[in-house]
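Missing here is one protein chain; the remaining ones are kept as they sit in the complex.
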Amino acid sequence: MGQIKLNKVTKSFGDVAVIPPLDLTIEDGEFTVFVGPSGCGKSTLLRLIAGLEDVSSGHVEIDGVDATDVPPAKRGLAMVFQSYALYPHMSVRKNIAFPMKMAGVTADEQNRRISAAAEALNLTDYLDRRPGQLSGGQRQRVAIGRAIVREPGAFLFDEPLSNLDAALRVGMRLEISELHERLKTTMIYVTHDQVEAMTMADKIVVLRAGLIEQVGSPLELYHTPCNEFVAGFIGSPRMNLIKGAEAAKHNAATIGIRPEHTAVSMTEGLWKGVVGVAEHLGSDTFLHVHGVPGCDPMTVRVDGELPVRHGDTIWMTPQADKLHRFDAEGLRID
Amino acid sequence: MARNVTQRRKILNTAAAWTIGLLIFFPILWTILTSFKTEAQAIADPPIFLAFDWTLENYGAVMERSNYSRFLWNSIVIAGGSTILGILIAVPAAWSMAFVPSKRTKDILLWMLSTKMLPAVGVLYPIYLLFIQFGILDTKIGLVIVLMLINLPIIVWMLYTYFKEIPGEILEAARMDGASLKEEVLYVLTPMAIPGIASTLLLNVILAWNEAFWTLNLTAAKAAPLTAFIASYSSPEGLFYAKLSAASTMAIAPILVLGWFSQKQLVSGLTFGAVK
Partner (left out) sequence: MATQHSRSAARIMMAPAVILLLGWMLVPLTMTLYFSFKRYLPLRGGDLGWVGFENYIRFISSSSFWPSVMTTLTIVGGVLAITVVLGVFLALLLNQPMWGRGFVRILVIAPFFVMPTVSALVWKNMFMDPNYGLLAHLWEFFGATPVEWLSQASLTSIVMIVSWQWLPFATLILLTAIQSLDSEQLEAAEMDGAPATKRFAYITLPHLGRAITVVILIQTIFLLSIFAEIFVTTGGAFGTKTLTYLIFQRVLESQNVGLGSAGGVYAIILANIVAIFLMRIVGKNLDT
């Protein structure tokens, strides 16, 4: 069980309102990702759910019960921290056992759960080491193991992969996703990395300055971003946003087109530009094109290899049905 | 600085440092040497450095003259007791300041430190009266309390700086793992802060061991520690260099040995955590 509901929750530090009144429901078993630029309040929101911070007003409900005044220890949630927050003076086994020790779980049960978690996380050979002797990825798995054995109502992840190098990050991302498939427990995951959000989430909550910009599945956000901010934030490379005369042709203040939705030709097209940097990855080619009015540079992605170089002139044509239109306030026009 | 330093430079540095080091250490060395001389050799002119008849008679004489072991025991109880009591009171306070800081935390810390600046002599008589009132004049418990109070600000300050280096996330993790406040401090914070607590303990044992205002003024016969033991040699009858040296050596040896063995921890403790 693990339905979490935020009811007109606000948080302010002194006079600074970090989170204006906010409503959000996270269904049981859902993998929800809070994503947004740094300082958007996503970590604060997670800490409010955890109980590590008090809400300034409003209520936090867990499984329909008001948990606003319940201390973190009693909320039945487990958290994985950015720094892993392992206890450096305890062995891996003791680290994983700690929450069970606090809960008074019998020794036999503790051992059973530790073995199961260690097996699932490939930690069996490391149980007697100290965290200091482990690699970053292993530490991360210990932190997850410590969370699993509690059998919590929900897992809270606070940017858990940001201290890992790129290769490990992809691996851990998969492991966490698999863990969710297996446990079917509610997970709330905070990240500033939209790739993590897109690949892992059932539901993405895009935050900016404490406000929810949009809530939806990854593909909903990709296909129908409700405003310019979400349009620019979700998707990689970023959506090209074009202002001015070109946008006015479509009765919009701004139009957006994703790099992958633009056809490139050496001879003809709607927009003409000069290639600045060309990134040849083999599988794709990314071009940063200068000279398109209202959007400089414009990024386009071409499948496979396209033999263009710095200084070449090219033509680009957006796919008409993939154009996004936004009004002067930045809101989507359908 | 992975660069080769000329051998000559290194030799010069070594010579200079050793000379200055020995010069600074010399008064202690001289005291220890003199303690093994006869009184006549102790004041010989010119002074004798090593070629004297080594003797232990001064130590025997000092033991005979005063009950060294009682002074020693008093020093141990007073320095150890006041430090341990101080740490028990300071750990929770330092936890609060390091992990639940408020706008006033810094003010409280500075205020605590400023109580150390209150001149002891300004309140000597009132304390003296209070001690009589509570019947703790010339008792170990009285000195334990006073030395605990005068060192408490330093203990709090040191523990605070050590605690601040422990990432708050680890304590939050403990909280999420279901630990109560007591369990958090007992199972997570304290074990992690052991090196810092050890430094604090050592430094304050040394400070309490060497404290010479309250220990001289609030004790007479029963609770007098080694500071008083040695002060008794400042009277004219004590003007025997060899015996004075023996007594001095006996008074400083325990702390000197302790200090040398724990040099590493002390150096970090000595900086009161304020210098990395």
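All chains are identified by letter, namely A and B, in their written order; residue positions are counted from 1 within each chain.
Here is the rule we use: contacts are C-beta pairs under 8 Å (C-beta built on N, C-alpha and C of every residue); 3 or more make two chains touch, one makes a residue touch a chain.
Keep in mind that what you see is a predicted model, and the values were worked out from it rather than measured.
All shown chains touched by the missing chain in the whole complex, by label: A, B. Of the candidate positions B:Val62, B:Ile136, B:Leu152 or B:Val188, contact with the unshown chain belongs to B:Leu152.
Here one chain is not drawn; of B:Met112, B:Ala174 or B:Ile197, the residue touching it is B:Met112. The omitted chain makes contact with just one of the residues B:Thr38, B:Ser66 or B:Ser96: B:Ser96.
Hidden from this view is one chain, which touches chain A at 51-54, 71.
Interface with the hidden chain, as seen from chain B, comprises residues 1, 5, 9-10, 13-14, 16-18, 20-22, 24-25, 27-28, 30-31, 34, 43, 45-47, 89-90, 92-93, 95-97, 99-100, 102, 105-106, 108-110, 112-127, 129-130, 149, 152-153, 156, 160, 168, 181, 206, 209-210, 212-213, 216-217, 226-227, 230-231, 233-234, 239, 241, 244-245, 248, 251-252, 255-256, 258-260, 263, 266-268, 270-272, 274-276.
Here is the rule we use: only the chains that are shown with their structure count from here on.
Computed from the mean C-alpha positions, the centre of chain A lies at a distance of 53 Å from the centre of chain B. Those residues of chain B that touch chain A in the shared complex are 167, 169-170, 172-180, 183, 187-188, 191-192, 194. If you check the complex, the residues on chain A that touch chain B are 50, 52, 71-74, 77-79, 81-83, 85-90, 98-99, 102-103, 146, 150.
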